[in-house]
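One chain of protein is taken out of this complex; the other chains stay put.
So, chain A:
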Amino acid sequence: MHEYFVTQQLIKIAEDELKEVKPKKVLSITVVVGELSGIIDESLKFYFDILTKGTILEGSKLEIVQKKALLFCNSCQSLFERTKDFLCPKCKSLGKLTEHGREFYIESIEVDDGDGN
């Protein structure tokens, strides 16, 4: 799995974002991970704890928001969760991939900026 590389990048991006803020402490970082993104949550967490050592993110919590893959059915115009054969559960037509399930981004970083909040 490529979580090692991806986690490195994630930490770099977070560090860049925090340069201006210079927080006292980073509390948590929330990452959105789609089912089709190819990212395994457990590996991400595993590497996050190791790779944040010695960085501003050390000791912060990695929160992962999972997103399901949704397919779109053209016949009945509905979005449905991915089925084994891509068939729409309502009308049995073949569904198409959508943007749902490909997410992979940092949604937010929560920091303690020193004035008690």
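Definition applied: a contact is a pair of C-beta atoms (placed from the backbone, for glycine too) under 8 Å apart; a residue touches a chain by one contact, two chains touch by 3 or more; residues count from 1.
As a working rule, contacts and distances are computed from a predicted model.
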* **Among "Propanediol dehydratase small subunit", "Cytochrome P450", "tRNA-splicing ligase RtcB" or "Hydrogenase accessory protein HypB", the UniProt name of the subunit that does not appear here** => "Hydrogenase accessory protein HypB"
* Asked: Considering the whole complex, which of A:Glu17, A:Glu42, A:Glu58 or A:Glu81 touches the chain not shown?
  -> A:Glu17
* Structure fact -> Contact residues on chain A toward the hidden chain run 1-2, 4-6, 9-10, 12-14, 17-18, 21, 23, 31, 36-38, 84-86, 94-97, 102, 104-111, 113, 117
